[in-house]
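Shown here: the complex without one of its protein chains, the others still in place.
== chain A ==
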Amino acid sequence: MYQYNEQDQTLIEERVTQFRGQTQRFLNGELGPDEFRALRLMNGLYIQTHAPMLRVAIPYGLLASRQLRTLAKVARNYDKGYCHFTTRQNVQYNWPALEQVPDILAELAAVQMHAIQTSGNCLRNTTSDHLAGVCVDEIEDPRPYCEIIRQWTTLHPEFAYLPRKFKIAVSGSEHDRAAVQLHDIGVYLVRNENGEVGFRVLAGGGLGRTPIIGQTIKPFLEKKYLLSYLEAILRVYNLLGRRDNKYKARIKILLKETGLEKFTALVEEEWSRTRDDILVSDEQILAMKAQFTPPAYDASADADASFAQHLTADSEFAKWFKYNSADHRVPGYRVVFVSLKAPDSPPGDITAERLDALADLADKYSFAEVRSTHRQNLVLADVKQADLFPLWQKLAALKLATPNIGTVTDMICCPGLDFCSLANAGSIGVAKEINEALDDMDYIHDIGDIKINMSGCMNGCAHQSVGHIGILGVDKKGEEWYQITLGGSSENEAAIGDRMGPAVAKNQITPAIINILSVYVQIRLEDETFLQSVKRVGLEPFREKVYANH
């Protein structure tokens, strides 16, 4: 993975010094609350219901084991002993003390980590495919381009005070695992008819109150123009994006109000004047690729026979293998998912002890690296098949081996009313209730690939509008109610889910979900996934069942 040079290190250390000064000036009364708010947000610091919340960047989801240990140390020494992985591959602490945040940032800087631009109306962390570099369907590894974009976006002087937040995602594979179409800018690595690899650039996607799927504004961009094209989009947005209403300030609204054709023309016009100002050279790309070379794989890894024996002999191991591991491009290796969706734990949460233990497992079994996924799980990307059985045993002992990746209990969930000052309704409690109602693992495996996304308010941090089943918490006269949508997706066939009907009361949301699942089991054709069934039959059969008693 990318290793900081002296310049990278100096920059994040100077950022800590700067923020320490800003915090001090705020505490001394020299910096007003509005000013400090903007500055602290761009250092990842929110003020929440109970305490500040600090969001730490994990660029494109890649973590070294020593960084994992620092995250554990921060959780232990500055928080309540745990942290929360987010839908943009970042990590959040819910209980830091404002005065201690500069010290936390200094601890992070010591292991090449930071919280720069993880919030605020600026260029956010660039996200990517958690299977980058190891998956079987890759055109090219997106991470070198992610790192080029990370550096370009970090402390960009022109685009630090945008109309609204701005998120970029890059994917290099056939299968989109990074929700690329739901980002302000989405970038796909593609091959053109001449066999050259370049970028397809999308703009104007985004979730939140008005979920919109991004549209292609550049079908094929030569690699050298990556940054000049991003700059052109950002300049058009910075100058023309709406600043009068924060709910209409995202680039998706600018694109919608301007129209795709005119917006594209504006970007092209701007780009035509600056396209050669910042070229990404072949040498730069090669140097960056050298930072992401494959680890020293064992060429005889697939000769191991113990793995096959365990698979036959131990059905629990076989289940875990089926759901929590994925194909690897190197024979004899698997990608292992570490489930942060144990039934009794809030989705995405992990304790300091488990982080430390996982760092040890990464050292032992996966070249000292871990990845975070946008569905709030972790990944050990390079595990030899001979190591799968002992790794499973150790993960199971840590309660990190719930065999539910991609199933109904692998829910995406925001912190909700329990922590967030924006939330209208609880989400963690509902996730727990759904988990308790779905305690039969065989049933969960039978219903298969269903993505439930649940947000406690319409800001949509948990991407509910693109969940196969989306749950949105709303406030009705001081009570928590829940709207349900069906048929959304954040993958290649990206779609915004359709609303089923009126919101249901809190004591009805779990029965409603159970009913939706039972309708699916009744109506599905052979091998038909939930999403396919919804597309075939529409919402009516689900409505009939859910609202039967209303």
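Going forward, contacts are C-beta pairs under 8 Å (C-beta built on N, C-alpha and C of every residue); 3 or more make two chains touch, one makes a residue touch a chain; residues count from 1.
Heads up, the rule we're going with is that contacts and distances are computed from a predicted model.
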Hidden chain of the complex, named as in its UniProt record, picked from "Sugar ABC transporter ATP-binding protein", "Oxidoreductase", "RNA polymerase subunit sigma-24" or "Putative aliphatic sulfonates transport permease protein SsuC": "Oxidoreductase"
Listed residues A:112, A:151 or A:489, member touching the removed chain: A:151
Per the touch definition above, residue among A:93, A:145 or A:159 touching the missing chain: A:159
Residue of A:99, A:257, A:277 or A:493 touching the missing chain in the full complex: A:277
Hidden partner interface residues of chain A, rising order: 7, 10-11, 14-15, 17-18, 22, 25, 31, 35, 38-39, 121, 151-152, 154-163, 227, 231, 235, 238-239, 243, 273-274, 277-278
